[in-house]
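With one protein chain withheld, the remaining protein chains of the complex are depicted in position.
Moving on, here comes chain A:
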Amino acid sequence: MTSFKFSPPFLTGANRVTLQMVQVIIALIPAIIALVFYFGYGVLIQIILALVTALLTEAAMLKLRNRPLKPFLSDGSAAVTAVLLAVAIPPLSPWWLTVLGVSFALIFAKHLYGGLGYNPFNPAMIGYVLLLISFPLEMTTWLPVSSLASQVPDFKMAAELIFTGQWQGQGVDALSGATPLDQMKTQIGLMRSPEYVSSQPLFGMFGGLGWEWINIWFAIGGIWLLYRRVISWHVPVALLGSLFLISTVVWIVAPQVSGSPLFHLFSGGTMLGAFFIATDPVSGSTTLKGRLVFGAGAGLLIYLIRIWGGYPDAVAFSVIIMNMLVPLIDYYTQPRVYGAR
C-alpha cells in the first residue's frame, strides 16, 4: 500500500471525471460517422481543428490562471466541449469560425468563471450562440446531404474550402442549401402546408433526410451513456417528452403551424441536445426532480423558438436559458430528507 488516506472512507469507487468525459466522446462516435457519411470529411476536419484549439486554449488559460496543467488537461472536459461544438458547426465552415467558437467557449464560458465545474452555462452552447449571432450567414450555410448534393467534397476539397474558403474558384455557398428545419420554417412562412413541405426531397421518412439517421445515432450513443450510468434518464426523457407533447398538441389542434412531432424529434440538434448538451452536469440541475423540470423546460423552449423564434433550431438558446434557472430549480426541488416532516 503506497498511499493512505487519513480520513474515512478508506475505500473508493472506480468512477473518475476523465473516464466519464472519455465515455461521452465514445458515445458521440456513431453519430460522427453518420455525419461524415452524410456531409463529408469536413466534419472530421472541424473536430480535429476544434480539439487542437481546445487543448491549446485550455493550456494557455491554465497557465494564465496559475493552475496545474496535467490534471486539468487530461480531464477530458475541454475535448468534450470541442467535439460538441464541432459537430454543431456547418461542416465546411471557415477555420476561423471553429477556432473562434471553441476558444471563446473555453475562455469566456469556462475559465473566466473558474474552470471545470464552475461554469454556469454550457460552454459549447455559449460558443455556438456567439457564432450564430455574430456570423449568421456562415452558421447557416449547411451542406445538403450527400445524396442531394451536386458535388460531395472529398477530404482535400473540404480542407481547402475550410482553410482558404475557395476550391477551384467556387466558395462554400455554391455547395450549400437550407437545412430541413430551415426549409420547414421558411416554407410555412410562405403559407405552404407542412405536409407539402415534408414531401420535398430534403425530407426523409419522418425527419430531415439524413438528419433523422444522425439523430438516431446520437440517441443510440445517448442510450449507451444511460446504460453506462454516465447520465441519468431524467433530462433526455423530460426534454424529448415535453417536445413530443407540445408538438403533438399543436399538430392536432393546428396542423398548419408546424411539422409533425416525429419531425421535431428527429431533426436538427434534438437528440444531440437531449442526450449530450442538456445532460451536462456542471451547468444543469442536480436534483432528480430538478432534472425533470430542466429537461421539460428545454424541450418546451426548443419548440417555441423553432416555431415562433427567429432561428430555425433552438437547442443552444433553450439550454442556456434553462441554465439560468438552475439555481432556482435546484433550490425548490430538494428531495425530502430522511426524518423530515
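Heads up, the rule we're going with is that a residue touches a chain if its C-beta (ideal position, glycine included) is under 8 Å from a C-beta of that chain, and two chains touch if they have at least 3 such contacts; residues count from 1.
Definition applied: contacts and distances are computed from a predicted model.
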Name the absent chain as its UniProt record does, using one of the following: "Ion-translocating oxidoreductase complex subunit C", "Carbohydrate ABC transporter permease", "Carbon-phosphorus lyase complex subunit PhnI" or "Ferrous iron transport protein B".
-> "Ion-translocating oxidoreductase complex subunit C"
Return the single residue from A:V83, A:L116, A:V250 or A:A314 that touches the missing chain.
-> A:L116
Which positions on chain A touch the chain that was left off?
-> 1, 3-17, 19-20, 68, 71-72, 75, 77, 114-118, 232, 281-282, 284, 286-288, 291, 330, 334-341
